[in-house]
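Reviewing the structure listed below.
And now, chain A:
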Amino acid sequence: ADPKLGIVYDAGGKFDKSFNQSAFEGATRFKKETNINFIEVQASSDTQAEQVLRGLARKNLDLIASIGFAQQAAVQKVAKEFPKVRFVLIDGVAQGANVNSITFKEEEGSYLVGVAAAMASKSKKLGFIGGVDIPLIRTFACGYAQGAKAVNPKVEVTSNMVGTTSDSWNNPAKGGELARSQFDRGVDVVFAVAGGSGLGTLQTAKEKGKLAIGVDSNQNHLYPGSILTSMVKRVDNAVYDSFMQMKNGTWKAGVTAKGLKEGGVDWALDENNRKLITPDIEKRVMGARKDIIDGKVKVIDIRSGAACPV
Partner candidate 1 sequence: MQPAVEFRGISKHFGAVKANTDVSFTIAKGSIHGLVGENGAGKSTLMSILYGYYRADGGDILLDGQARRIHNSQEAIALGIGMVHQHFMLVENMTVLDNVMLGSEGGFKLNKNRARVERELRDICVRYRLDVDPLATIHDLSVGAQQRVEILKQIYRSANILILDEPTAVLTAQETESLFEILRLFKEQGKTIILITHKLQEILDITDTVTVMRAGRVIGAVPTAGTTKEDLANMMVGRPIENNLPRAPYNPGAPVLQVDGLQLLDDQGVKLLADIGFTLRAGEIVAVAGVSGNGQSELMEILSGMRLPSSGKLAFLGKPLPFEGRSDADGLPRTFRELGIGHVPEDRLRDGVIKAFSVMHNTIFGYQDKLKNRWGLLNFKAIAARCAELMKNFDVRPNNHDLRIGLLSGGNQQKVVIAREVLAQPKLMLVGQPTRGVDIGTIESIHTQLLKLRDEGVAILLVSVELEEVRALADRILVMCGGRITGELKIEEFDTTRIGLLMGGMHKS
Partner candidate 2 sequence: MMNKDLPRWATAFVMPVLNLLSAMLVTALVIHLLGESPTESLAILVNSAVVNPEGLSYTLFYASTFIFTGLAVSIAMQAGLFNIGAEGQMYVGGLGLTWAMLAFDSSLPAWALIPLGVLGAAVFGALWSFLPGYLQAKRGSHVVVTTIMFNFIASQLMNFLIVKYMIPAGEQNPASRAFAAAAEMPRLNQWFPVLGETPFNISFFLAIIALVIYGVVVSRSAWGFKLRATGLNQHAAHYAGIRISKMIIIVMLISGALAGLGAVNSIMGSTHYLSLNFVGGAGFIGIAIALMGRQHPVGIFLSAVLFGALTQGGFDLSLEKQNIPPETVILIQGLIILFCGAMENLYAPAIAKVLNLRK
C-alpha cells in the first residue's frame, strides 16, 4: 500500500520563500511523480508543533516530515510516544530510533557564493543581509565571509540583520533599504538570507544595477542579469528523498549532515546567470567546490561552537 505521509511546516508557513517553501516543493514533486498524497499542516508555535505531530501520529501516518529547528523538541517528544511512526526533522537534530535528522552544511554553500561574490565584486566590498540574528543565519554569513576572504583577504563584508521579530522575514522594504545603504557604502554584491525580506534586497540590487545572491531555492530567474547566483539548500530533495525512501522501503533513521558532497547545498548556475559568471569565476568556484568535497578545504561551522574565523 502507499505510505501515509505528512509534512509539518513551522511558523514561517509553506510560503516563507525559505526552507518551508522548499520542503513544500519537494513534497509536491514527489506527489506529482508518484500520485501519493500527503497531509500538510502549519504549526505556529512550539506548543502547536507538539499538538500537530501528535495529532498526525495518531492518524497512524508512516512518515512525518517536520520542517525547521523549532520543531526539534516536539519531534523528540512525540517520536518517543509513537515508536511506530517515523519522523524526518529538517534543520535540527532529535534523538530516537524512528527519527532521521537532516541538517545542512549551509556554510559550505555560502562559502561558494562568497567566492563568486568576491570575484565578481569590483569594489571588494560585499554585503550580507540576514533576517534575524540567529545561529542559522550566522552560519550563512560566516561561510560567505570565509569564501570571500579565501579569494582576497582584503575583501570587506558588511552585514546587517532585518530585525528581531517574526516580521523581520516579511519586511521587503527594510530588506531593500538595508541593501541601498550597503550599496551607498560601496558594496556591489549582496547576499540576502532573509526570507521574504530578501526579495526586497534582490529587487533593489536590480534597480541599482548591483549584484545580489539568492538563497534556499534557485532565485536566479527572478531578476536575470542582477542575480549573481543562488546558494541553494536542497530541503526539497531531502523531503523528496525521504518520501521516496519511505515508498521504496529504504528509509533509515539517523543523523545526516548534508553538504556539498551529499548534494545538500550548492551554488546555482543556469541560463539566467550564465552571463554573469565569467569562466574565471566558474573555475574558481568549481575549484573551491572540489576542494571542499575532497576535504582539502574545511569550512568552519560556527554552530559547532567555533568562532567565525574571519
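In this section, contacts are C-beta pairs under 8 Å (C-beta built on N, C-alpha and C of every residue); 3 or more make two chains touch, one makes a residue touch a chain; residues count from 1.
Quick note on selection: all candidates are chains of the complex that A comes from, given by their letters.
The model shown is predicted, which means the values in this text are computed figures rather than measured ones.
Interface record for this complex: partner of chain A among candidates 1 or 2 is 2, by the touch criterion.
The touching residues of chain A, when paired with candidate 2 in their complex, are 11, 13, 40-42, 44-48, 50-52, 54-55, 69-70, 72-73, 81, 91-93, 103, 132-136, 163-166, 303-305.
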